[in-house]
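Input: a single structure, listed below in structure tokens.
A single protein chain has been omitted from the complex, and every remaining protein chain is retained in its original position.
Going in written order, the chains are labelled A and B, and every chain counts its residues from 1.
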Amino acid sequence: MSLTTYGWLVIAFPLAGSIILGLGHKVLKGKTAGAIGSSAILLSFLSGLGALRSLQSRPEGSRQVVSSLWTYAHTGGLDVQFSILVDPLSLLMVLVVAGVSTLIHLYSVAYMASDEGYVRFFAYLNFFVFSMLMLVLAGNLILLAVGWGLVGAASYLLISFWYRRNTATKAGIKAFVINVVGDVGIVLGAIVIIQGTGAVDLLTVFAKAPHVWHTNDPQIVVGCLLLMVGAFAKSAQVPFHTWLPDAMEGPTPVSALIHAATMVTAGVYLIARMHPLFQIATTASDVGAIGGAVTLLVAATIGLVVTDLKRVIAYSTMSQIGYMIMAVSAGVYGAGLFHLMTHAFFKALLFMAAGSVIGAMAGEQNLDRMGGFRKVMPITYGCFIVGGLALSGIPPFSGFFSKDDILLGLGTQGGWYWALYVAGYVGALMTAIYTFRMIFRAFHGEPCEEAKSLADGRLFHAAEHRNPGDGTLEDTGVGYPGAKHHIAERSPSMSISMGVLAILATIGGVIQLPKVTNTLDHFLDPTFRDSPKFGIPIDYNLMAIGMVIGAVLGLLGIYMAWVIWVKKPGTSARIQARFALPYKLFSNKWYFDEIIAFLIVRPFAATGRFFQRTVERVVVDGAITAGPVSIARASSAAVRSWQSGMLRAYAAAVIVGAALVVLYLMLQA
Amino acid sequence: MNIGWYLAVSTIIFAIGAAGVLTKRNALVILLCLELMLNAGNLALVAFSRMWGNGDGQIFAIIVMVVAACEVTVGLGLIVAIHRRGLAVDADELSELRG
Partner (left out) sequence: MAPLIFFIASIGAIAGAIGVIALRNPFYGVLSLVGHLLCLAALFLLLHAEFLAAAQVIVYAGGVMVLYVFVVAYVGGSGESLGASHGWLRVLTPVFVGVLLIELMVATLGSGLKAVGTEGADIQASFGSPAEIGELLLTRFLFPFEVASLLLLVAAIGAVGLARRRSGFTVGDAPLDAAARSASPPKGSGTMAEAAGDRPVFGGKVGDQ
């Protein structure tokens, strides 16, 4: 099969899976839906592998292939095809997305087993994978925007999956609205680009771009900034990040897939894909790099104080994506995408393990109430340790190599990128601290109630089911996680998927060991060849220094966490008291929610209320609607009065009518 | 007598019948006046039949008589039914078909 056939199959399988599951939601019983969903994604992944083999068998110069199914629109000077672009970058994304998705589907087969909406879940999940794959394979700006929007929609569907929970639906709406703001950015950016180059197809745009705009031309800067709005909204970067912590309302597999490995990396992919444009618009690239760095630090500080287990991992995602955005904005493409891949592994692993813990806690996610799970859930503990070490950048785990690669690339370029370099390492220290804070609090210390009951061999069940977020009573009839909880230790599909990810998180680094293997850079060469920043020779001294600093900071962070939370238990309270003001700032998430509410939400709500009260009620209801209505009423009342029920009046009318007719006929003759 | 006379008589009877329909309250009398109008029409038809010299008008008049008979049947049946319900057989009072 040819390369492009594989490419289309990659998209076709999840779409087919989603449709089959959607149409058959009444007839599919038991775990069939899970099997169908997982196999659809597995087939997609295998198609991706086939495409990879086919791509690598081609000569180096022709590894960017466009394939079009039909002409979508051919009007106004634009030729929009329904086309995909298969090249190393998109295939890397395809393999990461499809691979991690397969494992997460496998995990969900057991995790969601007792949920009423089991089939719906897999249908949505398949739909999401389809839209994400379409996004990364899109060959023109239009299809990219379509995939972008569909991914946002899928995210909304999945975040508010347990739709009877108020908190979940609010979170879904928040995510969707912020994503739509990003969509507007994408569309406007695309318009600017199309207007400049006159083309929609990506390769054509890239070929024309250097001839249309000179470096830092205002038009392309605006266009790239708009694209970046979209990227930031999708990847939860400051200031469009407020939806990501709330999105943890969704089931854990959703968090693992969407908010760790795939959707939030769409922004990174976008900037990497549009790199020819971003290289011309250097201002936009700089803004992106700074935005990534800021997010990195802000998210890490918040992660230090948050008490919800999944939200810690969410903020860590935000922080790591900050690294990636910083990297691709600054031109360090290979490292940024390498980190994307390794991050997908260990972050999904962390989320899955967190799901296991939450299952044991009967839905409770608050770190304050957890403790001592180390002995009763050893596999989960092991996965957390592996993921945590990878996240903190400890050698020889994969995260170490990818993070250092990014920072090395930044440092090699020099100039004001040194500030980003330092920020990156500060962030690494904080990463280690909050990661192990999470691990130590959940797994060490005094066993909590749930851990004790698990030690006795029973899963803890709450007396009445309450929403862990705000304590309201749950509607257990529908749209609610089932009463049975699952922990990884007990179900094979969950442990297998976690195990695979743990292995990948451990050994994934070998793909791009500095000086030893340079697989990823070589692989991505056809895509980024035209970039002057790609393939800059490595400064090996800096590399060695960076690796040492990185390892030291990581270990230092773990040690600090251990001291604060394990060795001397009261320390964290003392630090909170001493640094009360920063603590307040961090625990209120830097007040972003409040600022956005004040600046945007309240004016909009007020405007809406004004329009409802004044314009709609007075003008529309009063003048515009009431006018014709009352006219109709009056005229029909007038006509109705003729129907008096008086027979004689009717007879009189008949006679008068007859007389008139005769008169008319007489006059005619 | 030429045909015009017969037509004049027919017209007068028709007008009298119309006056009765408009003024009377008793439903029975209204029906009677309707009969008057029908008969006036019959007279006119027969007169014209004589004028043209073929029997079409007379056939028409026969059919009119049939229709009148049917109408009387149903109309009187209605009046009987109304009377059975205890309502007054008065056109002004039977005004429920009011809009």
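Simple rule for what comes next: a residue touches a chain if its C-beta (ideal position, glycine included) is under 8 Å from a C-beta of that chain, and two chains touch if they have at least 3 such contacts.
Bear in mind that the values here come from a model prediction, so they are computed numbers and not experimental data.
Of the listed residues A:Leu69, A:Leu513, A:Ala580 or A:Leu663, the one in contact with the hidden chain in the full complex is A:Leu663.
Residue A:Arg633 is the one among A:Arg53, A:His74 or A:Arg633 that touches the chain not shown.
Listed by residue number, the positions of chain B touching the unshown chain are 1-20, 22-29, 31-33, 35-36, 39, 42-44, 46-47, 49-53, 55-56, 58-59, 61-63, 65-74, 76-81, 83-87, 89-90, 92, 96, 98-99.
Although one chain is hidden here, its contacts on chain A can still be listed: residues 633, 636-637, 640, 646, 648-649, 652, 655-656, 658-659, 662-663, 665-666, 669.
Heads up, the rule we're going with is that only the chains that are shown with their structure count from here on.
Between chain A and chain B the centroid-to-centroid distance comes to 86 Å (mean Cα coordinates, whole Å).
Against chain B, the residues of chain A that register as touching in their complex are 640-648, 651-652, 655. Contact residues on chain B toward chain A in their complex (touch as defined above): 18, 21-23, 25, 27, 30, 91-92, 94-99.
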